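As you look at this complex, bear in mind that one protein chain is not there, while each of the others sits in place.
Letters A, B and C mark the chains in the order given here, with residues in each chain numbered from 1 onward.
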Amino acid sequence: MSSMWGNLLTISIFGESHGPTIGVVIDGLPSGHHLDLDDIRAFMKRRAPGRTAWSTPRVEADEPQIVSGLFEGYTTGTPLTALIQNTDTRSGDYSELQIKPRPGHADLTGMVRYDGFNDPRGSGHFSGRLTAPLTFAGAVCRQILKQHKIQIVSHIKEIAGISDLPMDTVNPDVAAYAALADKPLPVISDTASEAMQAAVLDAKTNLDSVGGIIETMIVGVPAGIGNPIFDGIESRLGSLLFAIPAVKGVEFGDGFAVTKRKGSTNNDSPVFSSAGIRLMTNHGGGVDGGISNGMPISFRVGFKPTASIGREQQTINLKTKTAETLVIHGRHDPCIATRAVPVVEAVAAIATLDLLLEAEGRRPLAQRGQSN
Amino acid sequence: MSSMWGNLLTISIFGESHGPTIGVVIDGLPSGHHLDLDDIRAFMKRRAPGRTAWSTPRVEADEPQIVSGLFEGYTTGTPLTALIQNTDTRSGDYSELQIKPRPGHADLTGMVRYDGFNDPRGSGHFSGRLTAPLTFAGAVCRQILKQHKIQIVSHIKEIAGISDLPMDTVNPDVAAYAALADKPLPVISDTASEAMQAAVLDAKTNLDSVGGIIETMIVGVPAGIGNPIFDGIESRLGSLLFAIPAVKGVEFGDGFAVTKRKGSTNNDSPVFSSAGIRLMTNHGGGVDGGISNGMPISFRVGFKPTASIGREQQTINLKTKTAETLVIHGRHDPCIATRAVPVVEAVAAIATLDLLLEAEGRRPLAQRGQSN
Amino acid sequence: MSSMWGNLLTISIFGESHGPTIGVVIDGLPSGHHLDLDDIRAFMKRRAPGRTAWSTPRVEADEPQIVSGLFEGYTTGTPLTALIQNTDTRSGDYSELQIKPRPGHADLTGMVRYDGFNDPRGSGHFSGRLTAPLTFAGAVCRQILKQHKIQIVSHIKEIAGISDLPMDTVNPDVAAYAALADKPLPVISDTASEAMQAAVLDAKTNLDSVGGIIETMIVGVPAGIGNPIFDGIESRLGSLLFAIPAVKGVEFGDGFAVTKRKGSTNNDSPVFSSAGIRLMTNHGGGVDGGISNGMPISFRVGFKPTASIGREQQTINLKTKTAETLVIHGRHDPCIATRAVPVVEAVAAIATLDLLLEAEGRRPLAQRGQSN
Partner (left out) sequence: MSSMWGNLLTISIFGESHGPTIGVVIDGLPSGHHLDLDDIRAFMKRRAPGRTAWSTPRVEADEPQIVSGLFEGYTTGTPLTALIQNTDTRSGDYSELQIKPRPGHADLTGMVRYDGFNDPRGSGHFSGRLTAPLTFAGAVCRQILKQHKIQIVSHIKEIAGISDLPMDTVNPDVAAYAALADKPLPVISDTASEAMQAAVLDAKTNLDSVGGIIETMIVGVPAGIGNPIFDGIESRLGSLLFAIPAVKGVEFGDGFAVTKRKGSTNNDSPVFSSAGIRLMTNHGGGVDGGISNGMPISFRVGFKPTASIGREQQTINLKTKTAETLVIHGRHDPCIATRAVPVVEAVAAIATLDLLLEAEGRRPLAQRGQSN
């Protein structure tokens, strides 16, 4: 199941960058959830291209058309399908792409995997554009999680080596973190944000690109969600996070930093609080043995610099079987991490809702006619 | 599916640390593979406790008893099951564990998840002991992969902040890396190895523990294996690697380091070589768009310091609902990373064989009576 | 996974009877297959309403719009998606349906399952209309199977107790059986066909409906496809056949008739023939131990009489909590079995291709530019 995922909540992503329509089918949603379409649009807009000075000038409305699974504004519980039209496609001559594979892209691997039959235009099914339907699915799950008092917040922790202030993963100010989404970049420190923006613009000017790290927290997950061995929270989230294009690393809690620590400073000790049992620290990122411990589930995702750059690069010519240089024209973001924040939140929402359904069953949240 | 995993190749892990028997069922193996049991034993021995000055004194023979799926020395293709007896269990009084949860363990989360009914003795199903059957499954898959000219090699890249020399992920000396398994620690630099060992012993002396990083390469995977979107190599491997107890981070290729790079220095350019198309560098770790590109698949796994330490720690008393201190007696490793190398290789082998079967079908490797 | 199915080949069905669009995503198709769209249309037409004197007057073009997974006429190997617009929907006032559940329908069960939030118009997601995208998926798989010399043929074995001549499941005349699709009813005996048609028209006249049995053969499946225990051919096919609305029974080979036989007359003995090993008889329907034996895989599927009938029926009023009578107006077929033949063939094709991919891997059938 390459482009389908899930257990009780399953999603099926389809489409190509330059095809007429991309979309997603979400099966297993609880029925009776009143979808707030404005909220979905707002969430998807955070991913959409064309918002910043540097982002790709490709303009897509990314207006999801819901063709099934929603009746009179409420989820039916049967598959919910959203179609998104590709409007601003300029395929032009893509034959060069099939001859001169772009470094850092799936051009070569896609060609081998599909024996030359995959759609090469704009990376086809491998395009970052496929994260639009993924973000839609996450926007839906996120709304349902909110009714369970579960919220997902993020910031850009690092771009081009420039770090934001750290998030508090023990007593997070969730509202403040949620408000970061309204800033030009979701960064806590305005100084850091300006430096990051300068670095991105500088890369753009130099026909180059930069990488970055996104840090996310899932706040409000009750203790006891998840499973040991193969189906722990980290396994499920990890599997989905590595499905986001350009992700090369995933770490939970303090992640790789804990490898340099002693057990005596890394262990999170439990303590009784007015809110029940809590941990005094949260180095583990809210998960022990694959199962939530009630603390915020925190993780970081590392994105490589955008592979598409305007500089001349070394590649091969598959026709002439010789070395060749390549200059990629066309539209691309100099820093994919700046647009990937809602994508990371989306897959976090999808994985969390799937785990929650497994624990709680599919009891509906609302009754028809009640506001929710 | 918590303790079952896989698609065409499926494994089912069962047992508890202090139960009579742990084991694994492997379904979907190709038939006709002649199992080399000595090789399996040798591989499992790399994980077994009691090999070094510092490792837990719990002694387990870890002799797998194969009760199905093997006939006259060859895999039948039907489920292969290995049972491993737990012999050296000293449960003693575990009631304290149910009252005073150990920091950094799944004591609390397991209790909530299973409403107090999970086996608490020696961490029960959450125990690192469950990696023994996992290692067995990996040992079997590894043998089959070898016949496909696919090899998996590793070293301990870091312990307690002390780094080994880097691996060459472009033109690896696979035989030399494979030979690291015979050293006291699988470390390239003897100087680094000695410093690591000293750090581990020092932690042990101080009733403390240290973390570490394992680096692994899967060499020989042909280009074109894997899938886009949800079922890429990184997703599958990531999902399995996070299933190993104590793993807090996973990164592919240069991992988080690429987030600080420019695209112009990070992109791996293709080149024609005598061995066909190769990449000049391997920052991406052998995977583009979820699919193998023919270069070694390289990744790093970060292990936290062992949670069980001899020092007094802060915890709670679930009975009296008060704060309390805890001193963990019993047997534990001061550095789990030193024993986890074959476990990491095992899950790499399992994931790789599953992906290979998907691409190649289940054509057998051998005919009865032929040596292989 | 309610509306998704499969292992290597996965399909995801979505939509409601009166929603704007229904459709299907097919993931895992081999790349490089040149789709014959006319053949697909012709196959789907066999299911489409409005072809016979008695069938529902609802007219739907059922023209599938392929929006992904097809590039320059060839399957790409990434998800192939077909959308079908619902054009002839007359929802009118469906509020009665939510108050007076129709006997024999999923009105009540759907209401309970989805807490009253499912789309009730025209049975919503439970509608037989959802077999249109299923038939599309089968049409695609059928084409690919044909290149592997696997063909699927059927006849209506029985309607209203009137039997067709039996099929030869040992040495079938596949071309002749395939040609049945061009007849008004796919029935071998014209006399039986006329009697069946009369019975259907009679039921229609009497505002009633009749049931029937479809018999299908999958010819050309090589021996050795399938699996023991839970994943045998009968289990996979059975699971999919029971997913077709109105199916109440499935039997393989001689089915329930064998329960009255002796082993000495029921066992199929092998024999050497010019075509290799064959069985002298085919009471078992081509499957032993879940695995194909090389004989035609034959099975029969029993359809209940259409639940929607024009006669007054007894039901309840969910609002007043009293008994009530119901007269169903609207469009419906007096015999669903007459249109279900391609649906049965479709699911047979889907299951067979999935099993074949598992055995053979995903090697492509063709190279770009070659005709196939």
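Simple rule for what comes next: a contact is a pair of C-beta atoms (placed from the backbone, for glycine too) under 8 Å apart; a residue touches a chain by one contact, two chains touch by 3 or more.
These figures come from a predicted structure and were not determined experimentally.
Set against the missing chain, the residues B:S68, B:S163 or B:Q314 yield one that touches it, B:S68.
Although one chain is not drawn, its touching partners on chain B can still be listed: residues 1-4, 6-7, 10, 12-16, 19-23, 25, 27-28, 31-32, 67-69, 71, 74-81, 83, 113-119, 124-125, 364, 367-368. Even with one chain removed from view, chain A keeps its contact list with that chain: residues 7-8, 78, 228, 357-363.
Considering the complete assembly, chain C touches the hidden chain via residues 1-5, 7, 13, 101, 103-106, 108-110, 112-113, 125-126, 130, 158, 160-161, 203, 208-213, 223-232, 234-236, 238-243, 245, 247-256, 258-264, 266-272, 277, 280, 283-285, 287-293, 302-309, 311, 313-316, 321-323, 337.
Just so it is clear, only the chains that are shown with their structure count from here on.
Per-chain CA centroids place chain A at a distance of 38 Å from chain C. Per-chain Cα centroids separate chain A from chain B by 27 Å. Chain contacts: chain B has residues 7, 228 touching two or more partner chains.
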